[in-house]
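Missing here: one protein chain of the complex. Every other protein chain is in place.
Take a look at subunit A:
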Amino acid sequence: MMLLQPSMDPNRKRAKSVDRVDSVDSGSESFESTRKCGFPDEVLERVLSLIDSHKDRSSVSLVCKDWYNAERWSRRDVFIGNCYSVSPEIVAARFPRVRSVTLKGKPRFSDFNLVPEDWGADVHPWLSVFSTAYPFLEELRLKRMAVTDESLEFLATNFHGFKALSLLSCDGFSTDGLKAIATHCKNLTELDIQENGIDDLGGHWLSCFPESLTSLEVLNFASLNSEVSFDALEKLVSRCKSLRVLKVNRNVSLDQLQKLLLHCPLLMELGTGTFMQELISGPVTEFKTMFSNCKNLVTLSGLWDATPLYLPVIYPACASLTFLNLSYATLRSDELANLLAHCKSLRRLWLLDTVGDKGLEAVGSCCPLLEELRVFPADPFDQEIFLGVTESGFVSVSHGCPKLRYVLYFCRQMTNAAVATIARNCPDFTHFRLCIMNPGQPDYLTKEPMDDAFGSVVKTCTKLQRLAISGLLTDRTFEYIGKYAKNLETLSVAFAGSSDLGMESVLKGCMKLRKLEIRDCPFGNAALLSGLTKYESMRSLWMSACNVTMNGCRALAKEKPRLNVEVMRDEEGSDDSQAHKVYVYRSVAGPRRDAPPFVLTL
């Protein structure tokens, strides 16, 4: 893109910064008008249609009016990171030819029960607008949205070419809604249901896929609890020849899985059901060939209840695996070590902390190409278990896996020195999420705050985009972040900081900050208001259980009318001056019209 002077003023002649001889009458917005020489709009559109990245497309649209138009007509995928930042009408007006919509709703802390039910993010208003604006909508991907069965039925019956539905962390619907999708979407290619607050009324939905449906490529119902009819599932899998992703739920047994795999040798991603058999119908050797036909498998997950007896069944498939999700298998260190010895190509690995530090040593020695590691706590709320992983496991991994970019690590002890070592070993971190599970816990050896740990991360890992901090932290941590984390986009803070200075340092220093979520920190109005000029360049700010008052929020709302400053009141609501939960986000749609009574928009 060579244009230097973005101009949206329709009346001004453009400077000759493009290869156009004539000046444009920018008053005409018709995209059909061709130029005498230079780019016809169709060509421009064609070129722009090759641009996929949303960020690039946003940049493109800012160049000039023509480019804005060409871009909007050529946009097929719309990504809306905050469903309240814009209205469906505005989206439909701007982008006439959309085929795929991604919508995210509730603030991320709703995953941890910090957002009351009925907060909002209802998808239905979007669907109603889209039914007229985008009757040919093909894909809908929702994250943290409220979805009802009625909405799903509406979707299934009003969008005749509908192909792909992905629901992640949504709530409000039941398996009846899935029935509607299965029944009516004749061209369905993707049904991906993950980790939703769903009312599981049984597995009959799967039997609603008609015999004529053969287009399915992605089927993920791993997180549903009810058993589906295996007969229906087997038939479905065998007639969908393009199936490349199949993730079944725990009720599917090993021998059932074996049968399924016979029908889809082209499978690329598999989520198994339960990985052990109580009543062994035949010897384990029966299963040994189960995976030997799966030449294309790159992702493996599920593996519930996997035991040393059955785990070797997957060994034949391990060499080509790039993503192994063991976060539902309570493996021990030796079991993991034996398994990983076969997994040389792993790029992404998710584990439970039952594998312990020894298991992580095995990760370090077996997986030199590892880029992503997530270690989840098997028993986060049981204070008596002193198991899990420590700093030494993390350090072992960092020694063996220098290409690590993404880490999510839950542990019960950590030291500043260990984190410094880890950062030194893996300077390419883009996502560093460390959760020391006890709030406010210091370095367990030196008793110091963990400030230096995160200081070393931000100093060394210049590409850092996402950071989640924990442990005992003073304002110094935030000073480090503000000073060094110049590429930081997302920051999650809990139980940290000593004063307003902390939050202020971050708001002042982190140029690229887009999402800031804070809970239980001593940041007050001064900190909140220090970000006055920054919030409009961010997607959102969340502050809960901090020192912010209603007056502070009102001041912010007053200064920045294009921000929605929402305060959620506590049910107990005794003290009206404290703002218990504050959610601030930019919006071109104005204040929410569907806010429940406990959400106050200032």
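What we mean here is this: a contact is a pair of C-beta atoms (placed from the backbone, for glycine too) under 8 Å apart; a residue touches a chain by one contact, two chains touch by 3 or more; residues count from 1.
What we mean here is this: contacts and distances are computed from a predicted model.
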item	value
Hidden chain of the complex, named as in its UniProt record, picked from "Auxin-responsive protein", "GATOR2 complex protein WDR24", "Protein PAT1 homolog 1" or "pyruvate dehydrogenase (acetyl-transferring)"	"Auxin-responsive protein"
Touching residue (missing chain; options A:77, A:192, A:255 or A:305)	A:305
From A:88, A:377, A:455 or A:509, residue that would touch the chain that is not displayed	A:377
Option touching the unshown chain, where A:291, A:328 or A:480 are the choices	A:328
Missing-partner contacts on subunit A, residue numbers	109, 111-114, 169, 195-197, 223, 276, 304-305, 307, 327-328, 330, 332, 352, 354, 376-387, 410, 412-413, 435, 437-442, 444-445, 447, 449, 472, 492, 494-495, 498-499, 519-522, 524, 544-547, 568-575, 578, 580-581
